[in-house]
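Apart from one protein chain that is not included, each protein chain of the complex appears where it belongs.
Chains: A, B and C, in written order; residue numbering restarts at 1 for each.
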């Protein structure tokens, strides 16, 4: 807290049901990405690198793995004396029964006591399922420069896609004058990234009022932002340039992995000044056998490759047998592709085995095939 | 897990309502004890010292402080690579709604997935609100020696008090033949300490059956132990000798603190071979001023004493002004007793201020006075 | 965050604290029972938002390395930042070539690598509280090339042995740096604390090395002072508690004067925590006949005797009838039944159990060796 008086809360309660079997047993923020990471590593590493020391993670659905994953704050260096990652599921209180979070704002409201115990000046609200690198300290500097009550990070999206997003309409000074959720006829192309900095005292008042409002959805976009605007508070848009992706579907998760194959990609995970930290697994080094044939690939430690890998991303511990081919595909952690099997335009889920000479996926499918069950070998 | 293949689960969901204001804002396991500790430090330090690396803490009621307290596993050295303290409140699952834990056994049942993810051979079930030092590795050795399905730690209590406890009736080999909860006419004086070692596979089956049993209270004492006995499983009693205290009331919490004033007390917190670890607070050293007069006292760092302290325990940051007297009392963390005030046979709650020349408590009261509100000074 | 690399330097070869120094560097000296001296510069840096810190070691590093560990207890994020321990080339005490410049030369790569424009250098043998972020801002605003921190004292004749002093002009320009010869009462004691651009620091290291293999950082900075020097070097005055542990008496006095609670409040402030490594000791137990006054007592002690005007380290036992007066006692010391100890510094694990009276004269404290049995 010394560093910048800002506490971060990560909303990590989403079900991610469009990721199908991938989120059967784990919450979306814990889904694997980029060879060795999980999605939630991005907001957590951003926090660590931005000098934020206290992070609350608001979890809800199938969170046992997510909870224990983020609780080990040392992964992001967030385990120094006055530092920590705190898992905050809904809980029973002296004056209230146990209930789920009713919306993004309610998740914060129900943890006002947690936030107050650190008496921060600023509250940073983040989403746990976006992939991007951002220096929140710079955003805070902008917030202070503007003397704003709230600052919302926005990204320019193609005009024709704008109606899929929450759109911020700003005046010539960058002040937000209107917020429209998925407007049919968007007036601007500034999409909200779901990243907010609030003056805590101001937000606290708003949240307490919102809790009592029976008609509210208890949502930041639908309720809190409009309420702040109605209250004539100063809301400013902070323009972000760079890689940002919400991986809501199998296709977009696959695509976000494929983006890494471009050595000039904007995400640049190899930048030593802004590392993304993750679980430190004890694996073998990466082994490339005598028959390995690797072209345009992103491969991490623990992989053992003795076949062909082209245009593909291999996660921790993935194994590719002799003569097997992995083309335009993503092999999640622990996948084993046996001799002679061929995987094309597919995303193979954690620990799935593809048997000898089996074939999955096809080069001309519209969607990426999700392989979430064991595929038997062919004699 | 390498060390002994035993995972520990600490039941820390109790409301502790007989501790009145002390548990208004914190769960009972997080209540302060012994100058610098919290009650839950005892089972957690016992785990660490017994070579247990994975500890789940089942929390429920007013747990925000408890959750963030135990989540910093480094306090007990439980933050090495394959080690951790995991907070496990009730949670929403794909196939079940969010609900409170229905009993001690249900709390474990709802976390079978968590336990399974470490595939332990043994499960140690502990209570989060007892004060004692025990080497669970020795209890496990006894469990294995007896070839038992379950081992229950017991302590001999005076026969006349036995009806206040859960009593284990054993045969001549120490095998448990019967369990009676608070029997009117106890047949033995072996009280259950609420410390169980189970073979995980056996318990797992029992728990799954118990979950489906509509008539069950889902409680270890009332349901699981009798079910194991009915199933002809081998249950043995492990006799514990030493200090053990359940601090359920203000009187007993006060008494447990007073026990420390006896330099030959069985708890022996200064034993370097079995340290109790706790939060590392940044305080001043302990200051004794020119008018300090300290006799039979237990005082920790951060205390500033310039008055008389007799037969009393002073917690972190407690301050005693010039001419003030603290007699037969407990000052919890952050208490400030101003000049000339007198505190007798009282337990003063966290951060309470006793004003100048005020008097609280009395030497001949039957019960210990709990001071949980600011006491104004006297002109 | 603070845009400076923090460097904690070691005590130079002109500093030697009789007794204690035989076993550990000054940085690792026990201070006020629960601290080590290095906790003060490190807490200052951490509280100032500095998260890249290098601690230099020149001899007997074990106790210091163990105390520093991963730096988590100083509230430094181990991923974003780093508490680095860097070693001098020789690691031998009383080796005149084993000076600060030699150690910086040995680790020039590590210094160059850190992505910070400024450097703040603070000593590991002085105790004071200072917001380095404020100091850096003052340095930047002033436009000076180098800013030096000093403390004005009126007892430089008796105290501050082996310290350097700054001679200043009216604009706080540094005219020269020289050793305190004890020939005047009022002096500006140089706190061995520097602020400058990292590039300039690297240049000065190389220049010092070229000039003489015995040149120290204060020598090279001193040579650039005054009207003949090529740099704008200024002093900034420090306020609040200040102690320099440059000799045995300095160590004793600093401890004893902080047993006064009012003096201590000028060093310890609630918004400026001094971090240290915990030892997980239990609270201290006072028996029926135990008593302590005007003292600082650490955890883990058993006090059955009388303690006055003293500092008692962790895990000490003061037995029945024992009297401890004006003593600085390190950890795990035993004062036996009925023993009278006065005006002593007692090193760790010593036992005073045989000789009934171990009393030195006031103003001339004596030293009891580590593990000694008296």
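Definition applied: a residue touches a chain if its C-beta (ideal position, glycine included) is under 8 Å from a C-beta of that chain, and two chains touch if they have at least 3 such contacts.
Quick caveat, the model's predicted, so the values are computed rather than measured.
If the hidden chain were put back, which of B:130, B:275 or B:353 would touch it?
B:275
One chain isn't shown here. Among B:77, B:323 or B:355, which residue touches it?
Final answer for the missing-chain contact: B:77.
Out of C:65, C:184, C:214 or C:355, which is the one that touches the chain we can't see?
Final answer for the missing-chain contact: C:65.
Specify the residue from the set A:297, A:349 or A:371 that touches the hidden chain.
Looking across A:297, A:349 or A:371, the contact with the absent chain belongs to A:297.
Across the whole complex, list the residues on chain B that are touched by the chain not included here.
Touching the missing chain: residues 2-4, 48-49, 51, 53, 74, 76-83, 137, 273, 275, 277.
Counting contacts across the full complex, list the positions on chain C that touch the omitted chain.
Chain C touches the chain not shown through residues 60-62, 65-66, 69-70, 72, 79, 84-87, 91, 109, 280.
When the complex is taken as a whole, what residues of chain A touch the one chain not shown?
34-36, 74, 260-261, 263, 269-270, 275-278, 280, 282, 284-301, 304, 306, 313-314
In this section, only the chains that are shown with their structure count from here on.
Roughly how many whole angstrom separate the Cα centroids of chain A and chain B?
38
Starting from the mean Cα coordinates of chain A and chain C, work out the distance between those two points in Å.
Once rounded, the distance between the two centres reads 45 Å.
What positions in chain A touch 2 or more of the other chains?
Correct list: 74, 79, 81.
Spell out, as numbers or ranges, the residues of chain C touching 2 or more other chains.
Answer for chain C, listing residues that touch two or more other chains: 72-73, 275.
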